[in-house]
Each structure stands twice: as C-alpha cells, then as structure tokens.
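Input: one structure, supplied below.
Every protein chain of the complex appears in place save one, which is left out.
Here is chain A:
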C-alpha cells in the first residue's frame, strides 16, 4: 500500500494530474464492488425470496424483506417422498465416506510418488496425471454395469468405494506437490532413528501435510456435495436420494406455488458449501494456486 501511495504522489508531483491519481482507486473500487454485487445478486435474491410468500418470487426483484416467513422452509422440508433431513443425511454419508477414502488412499499414493524409488514410477506417475483429465463418461457405462452386477445400485458404495481406491487423482497430484516441499532430512533423521517406510509416512509425513489434507477435505466436501451425474445414475430409489438428486425432484412439479419451497431447499443445499468456503477459503485458494485445477 505504501509504495502505491508513494508512486501516486510521485506521479502527481511530476505530472500535476492530481485528480486521476486520487480518483483511480475509488473508480476501481466502485467497478469491482459493482461487478461483485451483480454477480452475487441472484444468489442473495434467492435467499431473500425463499423467506417471502411463494408468489412474490415472480413479482419482487428487490432484496428487502418486510415480514420474514419461514413457510417455504416448512413446506419444502416435507414436500418430497422423504423429509429433507433424510437427503441431507444421505449426502452426509456419501461426503464423509468420500473424504475418508480420498484422505487415506491419495496420501498413500502421493507418498509413494513423492518419496519412494521403485520400478516404473515415472510411467505410473504419467498415467496418474493423464487420468486427471479423463472424462468420466468414458468409464461410466461399464462402471454402471459392474456395480449393478455387484448389486450396488441404490447403495452409496459406487460413490464411495472408488474414492477408497484413489480415483480422484487430482488430490494425489496435490499431495505429491506438497510432500515435495517437506525437507528430506526429516525422513533421513527418522530413518536413522530406526523408522521404516510405514512409520516415516505415519509419523513424519502425515503430520506435516495437514494443510494438504485440509485442502483435500474441503474440495472433496464441496465437489461431492455438488456432484450430480454419479448420484443421478446410481441412486434411483427416493429413500437413497442425496440432496442434488432430491432437488431435481422439485423441478418436475413446476407449478408456481412450488417455487418458494424449491428456493428454500436450494438455499438449504447451498449452506454447507458456503460454510466450507468461509472456513476453508485459505486452503481452497492455496490449493488452486499451487495445482491449478478447478
């Protein structure tokens, strides 16, 4: 900030253009705040609209609430086959299973790639990087056939088991990057103290890679919570619906009266994502900046 002001004063003195140098930061702020407001306005409006009587969604573009009503939430919560609690719990199970799976399997693979020397390492590493870019559609049909033969349709297994096998290779890459930044001397010291590979991983590497684990947790949380394609395909029984699949059920009843409750439940579904963003944005931003994905 100080260099900026300094530069501003210098230019002012040199050229005599006092006004623009003073006004520029203000203009920038107005433009930035304006675009931020335009971007987020629809979301804010959705939150406000969900607290109004249903039909006002089609009349009031403003974001002032005169009387706050939670009617939409009460109705929306019970509008589908199951109370919304059920869908939230289902989503929670899938999300927690996915987080656990990713943390265990990706950190193991990452340790191997970052620290161990073994035959064919470069080859597997290249395959791992390529698999990050593989479209899910190429494997979804046979996966569906495989999981339906195993009797896993309408269970959470097709959504969780792949994570236990590190199929989210993006996180393997993220963790490899992180482990490479941990000084090898620490491994050496532990080895001299008599630690094997396993205990170096558990006692040295894992505790030091907590930030990478946190990034993985938050991204897995948000992506799995939002994921629609997989959950749409594997979960067809309303008892097993997760939040995104359940929300889709609202769309089939498009009478204007249901929009209020649809908005309310949409807001409910966004709250966990928003909280994860608030608590974890430090890790999120760092995660994207260091690996450059999503």
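Quick note on the criterion: a residue touches a chain if its C-beta (ideal position, glycine included) is under 8 Å from a C-beta of that chain, and two chains touch if they have at least 3 such contacts; residues count from 1.
Everything below uses one rule, namely that contacts and distances are computed from a predicted model.
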Could you tell me which of "Carbohydrate ABC transporter membrane protein 1 (CUT1 family)", "Bifunctional protein PyrR", "Pyruvate dehydrogenase" or "Glycine betaine ABC transport system permease protein" is the UniProt name of the chain missing from the displayed complex?
"Carbohydrate ABC transporter membrane protein 1 (CUT1 family)"
Of the residues A:116, A:210 or A:279, I need the one that contacts the missing chain.
A:116
What chain A residues would touch the chain not displayed?
1, 3-4, 25, 28-29, 31-32, 35-36, 39-40, 42-43, 45-46, 57-61, 104-106, 108-109, 111-113, 116-119, 121-122, 124-146, 148, 162, 164-167, 169-170, 172-173, 197-198, 201, 222-223, 225-226, 228-229, 232-233, 243-244, 247-248, 250-252, 254, 259, 262-263, 266-267, 269-270, 273-274, 276-277, 281, 284-285, 288-294
